[in-house]
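Below are the structure tokens for one structure; questions will follow.
One protein chain is absent from this view; the other protein chains keep their places.
The block that comes next holds subunit A.
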Amino acid sequence: MDLNVVSQSGGCASSGCGSSADRLSHLPEAIRAKVDNHPCFSEDAHHHYARMHVAVAPACNIQCHYCNRKYDCSNESRPGVVSELLTPDRAVKKVIAVAANIPQMTVLGIAGPGDPLANPERTLETFRQLSEKAPDIRLCVSTNGLALPEVVDEICKHNIEHVTITINCVDPDVGAKIYPWIFWNNRRVKGRKAAEILIAQQQKGLEMLVERGVLVKVNSVLIPGVNDEHLKEVSRAVKAKGAFLHNVMPLIAEPEHGTFYGLMGQRGPSNEELQTLQDACAGDMAMMRHCRQCRADAVGMLGEDRGHEFTLDKIETMEIDYEAAMARRAEIHAEIEANRTAQRQQTGEAFVSLSSLKRGLKTKAAEPRPVLMAVATTGGGVINQHFGHAREFLVYEASVNDVRFVGARKVDLYCSGGDTCGDAETTLQKIIRTLKDCEAVLCSKIGYEPWSQLEEAGITPNGEHAMEPIEEAIAAVYQEMVASGQLEQAGAEPQRLTA
């Protein structure tokens, strides 16, 4: 009985097989090098590096039913977010200021507020200036794909390595339920016909980018009852065309966002539905589960929001010697790399002890069942966040085979600091609901009140592994659970997971 979903689903050569926590280890060296410190592509890099976005491209050329165009493009940000629109010149100034001050920022993305390629001049101008002035920053762009084929060659000129295309379907009948219209050849095109054109353009753009050696990530929004089953086909199709990562994001639809879906009462997927689908697609290609829909902002990376340091008037007065900054950035990146190597070795040891655990159990009838655990972290690959400060939890699955990252779950911050926690109980209940399938939550510290409520809900709080690498700590907790005998399988046939 193999409980490791990745190897279970077959195709070890093409999907991340083995016990490494980093799902990119299967990629060819050249691609690996490109993505190794890209926070959007590498689970491990996500802990150490960050990207930032600049909002230079407001217009959009299609309508998605999950988007309210009052706000930023929902394909990339969460609904209801409004960014301050920047001119390309100002955006470049801001990026350089942030890069000089936050060396972890390695990637600059343009993802909106609309579609960066709908009216591409502003996006391309920003990229052109940046590849000239800050050659150590990688560039990426996200698009709905409609205008992509026309600008692929232009994009390649500007040294862009990564493109994200949001592809929600490859079947126009499904598409017609997601996109009511597109703007195409100076006319509005509606319904199935619109979806047909959009899909053709997306697929063509994907092919053209792959041909030119540009990495392509595909984002899909999981919309229950619309494209849930269909996304498996999308995953297969985009993999066949050479996309190297597929990221399935949950639909977020609330009436207060004013989107079509929100107003019409279309529901989003449950954590379980999302996870099941991600598992189903995992056999087809590397899946990205750490995506937090762009919350890995450089300006917020270290847990505290540093946005106020980079307001327009402050940037205008900053004098930046980027040559000097670039040298300092290179030093810090080298330090980070040394740290990551050290952590990988430690994690490797944890896996060794897990597999010896399995060997020791060979004689028993059933293996211990896998367990989900939640972790509070601000980054760096270690457990370093107070339970009450966590805005999201990273969920991992521990089994006798490995520790595997499952996904990030957002929660509302329940402790605003101080003793003004009026709503503490209800929000805490919400967190408990979000983590209800987890059996332990690892954090640096936790208060008495949440401690007892978590315990009552069957989630064991654990503050004993503060500042330890995540995978290692989880392996240790899992070992304790195994040792205590609490994970012995009840039935004869062990199941992967039950909620």
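Keep this in mind: contacts are C-beta pairs under 8 Å (C-beta built on N, C-alpha and C of every residue); 3 or more make two chains touch, one makes a residue touch a chain; residues count from 1.
The criterion applied here is as follows: contacts and distances are computed from a predicted model.
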item	value
Protein name, per the UniProt record, of whichever chain is missing from view ("Zinc/manganese transport system permease protein", "Acetolactate synthase small subunit", "Ferredoxin" or "dihydrouracil dehydrogenase (NAD(+))")	"Ferredoxin"
Contact partner of the left-out chain, one of A:Leu148, A:Val226, A:Ala243 or A:Ala473	A:Val226
Of A:Tyr261, A:Phe310, A:Phe387 or A:Tyr478, the residue in touch with the unshown chain	A:Tyr261
Positions on subunit A where the hidden chain makes contact	58-61, 63, 68-70, 85, 114, 118-119, 180-181, 183, 186-188, 190-191, 224-226, 260-261, 264-267
